[in-house]
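Attaching a single structure in structure tokens format; questions to follow.
One protein chain is absent from this view; the other protein chains keep their places.
Order of writing sets the labels: A and B. Residues in every chain begin at 1.
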Amino acid sequence: MTILEVKDLTKRFGGLVAVNEVDFVVEKGMILGIIGPNGAGKTTLYNLVTGVFRPTKGKVIFKGENVTHLSTHRRAAKGLVRTFQTTSLFHEMTVLQNVLVAHYLFRNSKGLGQLIATPSFHKEDAKVKKRAVEILDYLGLSAVKNELAKSLPHGHQRALGIALALATEPTLLLLDEPVTGMNEVETATMMSLIKRLRDDMGITIVVVEHNMRAVMGLSEYIIALNFGTKIAEGAPDTVVKNRDVIEAYLGVEQGA
Amino acid sequence: MKNFRLLAIIVLLVLFVLVIPILFRNDNYILHVFIMASEISIVALTVRLMYITGEFTFGQVAFVMFGAYSSALLATKAGVPFWVALPMAGILSALFALVIGFPVLRLKGTYFAILTLIIAEVMCQAARVWDFVGGDTGLENLPRPDAIHIGTFTLIPEFTAIDKLPYYYLIAFLLILTIVVFRRIDRSPLGATFRAIQQNDTLAASIGINVRWHRILVFSISAFFCGLVGSFYAHYMTVFYPRSFSVWDSITYVLYAFLGGIGYLGGPILGSFGMIWLWEFMHPIQKFQPMIFAGAIVMVILFLPGGLFSLEKFLPSVAAQIGKMSGPLGKKLRRN
Partner (left out) sequence: MENLAEIWPQIVMNGLVLGAVYTLLALGLALIFSIMRVVNIAHADLYMLGGVLTYFLFGQWHLNYFLTLIIVVACLAVAGAVSERFLFRRLRGTGLAGPLILSLGLSFFIRGATLVSFGERERGIPSPVTGVISIGGVSFGTERLVVMIVSLVLIVGLFYFIAKVKSGQAMRALAQDAEAAYLQGIDINQISMLAFAISIALAGLAGALLAPIFVVGYAIGAPLILKLFIIVVLGGLGSLPGAVAGGFLIGFVEAASFTLFSGKLSYLAIFAVMLIVFLIRPQGLMGKAELQ
């Protein structure tokens, strides 16, 4: 079943074309990798898929529904969630508070109903707390659950970012450079975590990454971008040997 | 630490509800100052509420005005008794905020702050030329709250021009109500959602939080309480006109909230009460009041951005100092 379909997606900023008529499809349960040199438009692509930007042209179809004109939070409510490149957390809250607040979609009582302490409210509150603790456990963050998010080491911050996304019960998770800046051990841990997210929870995953080994090790299918255009796609071995892809990366190195 | 807080709150409550009224039973001047400070505290608290979602509002006076006019018009033109007009003024203000919130809250940060300023100013000006609301001369002969008797038992006493005590208790009740509601919000998941929006609204949206809706919600809640204050004010003064309200007052309340410490629930109250009392003491040198106030603000924003309330961080060390003090004075303080 196709979870995500991106058709003819284009984004222009004035004269600059950041994303150029990109199409791809993500099947349920897949781990898709997106690669490309810096400035290839990967983050812009994510912004288009999640609704931070509106496309100049093209469509985003999620679970069969055209979500191109929906705002970010509506897409998240449908199960389309992302993490961020720069660690995006609620810095002044503790780790536990972060995950609790991310259960916004999970809760049933919204708005002013949350102010009245009925028995059902308490029950739901307890359920949320239990689930938050479970998520922290799953990601190995239990020990630091009362630390402020901003005081966490880098690796834990990344894990917390994923915890927040998990709290929303996502169907499709877009990871933005999850292992950038990590050492070998951390990278391996993160990679196995990502696999577990798919294997244990059935979450479909898209990964944007620079670390080629990580992308190769994780993805079943890869899409390569350069200058906003899709230049190659296919199984990891095929893409990595593709001449355009090699040129894109080498070309950047030479020109830079 | 927690016990100290609880003790402080109980002491303040007792002071507020019992001691002050008894001590100053007949001193209308002092009661009036307390009433004013309470009104301002409520407005300052609503400023804090907005701030929790990361927005600054300078235009709360617009909602106070709206509440005052709504309540006054309901009472004079529709014969609505005060006790009904009061909550209605709040609700109408909240609805008003809902309506202007939709377009206005499409902008954030500085834009929004300036926009609230402009809206407040425009409302003040518009009231001057609109005859239905009395134009420049405003509204007068507004009815006071009615007394309510159940049989021979007086539930609510007479509100007169001479005795300010009933008004005092009414505004004290409203202030405590505001504090209770806002505290509940702070500690609820809703409050956590608000703080999430304040700290990182992009992230909040990406985990499904409808940021704009929440901001409109908080705008309406703060307008509701401002409307209550407006209604109280109208039937306390029994006369008001557009000049009674000023954008610059609105700005001052934001400053009081900051001075006291906008991060704390007690901050705006401390700032408002503190400043109002300071001005009363400084009456003889009233000329210098703006300068001193301004100087205090500049000092605080540069050197104590958390406001006066943030000094509470130093309380543990003060307690530790007292603990270390030898001699009879130290022992005496420690026993408490």
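In this text, a residue touches a chain if its C-beta (ideal position, glycine included) is under 8 Å from a C-beta of that chain, and two chains touch if they have at least 3 such contacts.
Quantities reported herein were computed from a predicted structural model and do not represent experimental measurements.
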item: Contacts of the hidden chain among displayed chains; value: B
item: Contact residue for the chain not shown (choose from B:Val11, B:Met237 or B:Val298); value: B:Val298
item: From B:Trp83, B:Tyr111, B:Phe173 or B:Phe314, residue that would touch the chain that is not displayed; value: B:Tyr111
item: Sole residue of B:Val129, B:Ala147, B:Val180 or B:Met237 that reaches the chain not shown, by the stated touch rule; value: B:Val129
item: Touching residues (missing chain, whole complex) on chain B; value: 56, 103, 105-111, 113-115, 117-118, 121-122, 125-126, 128-129, 211-212, 215, 247-248, 251, 254-255, 258, 287-295, 297-298, 301-302, 305
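Following the convention adopted for this analysis, only the chains that are shown with their structure count from here on.
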item: Where chain A and chain B are represented by their mean Cα positions, the distance between them in whole Å; value: 42
item: Touching residues on chain B, where the partner in the complex is chain A; value: 181, 184-185, 188-190, 192-193, 195-196, 199-200, 202-211, 217
item: Contacting residues of chain A [partner chain B, same complex]; value: 50, 52, 71-74, 76-77, 81-82, 84, 88-93, 97, 100-105, 107, 111-112, 114-115, 125, 128, 164-165, 167-168
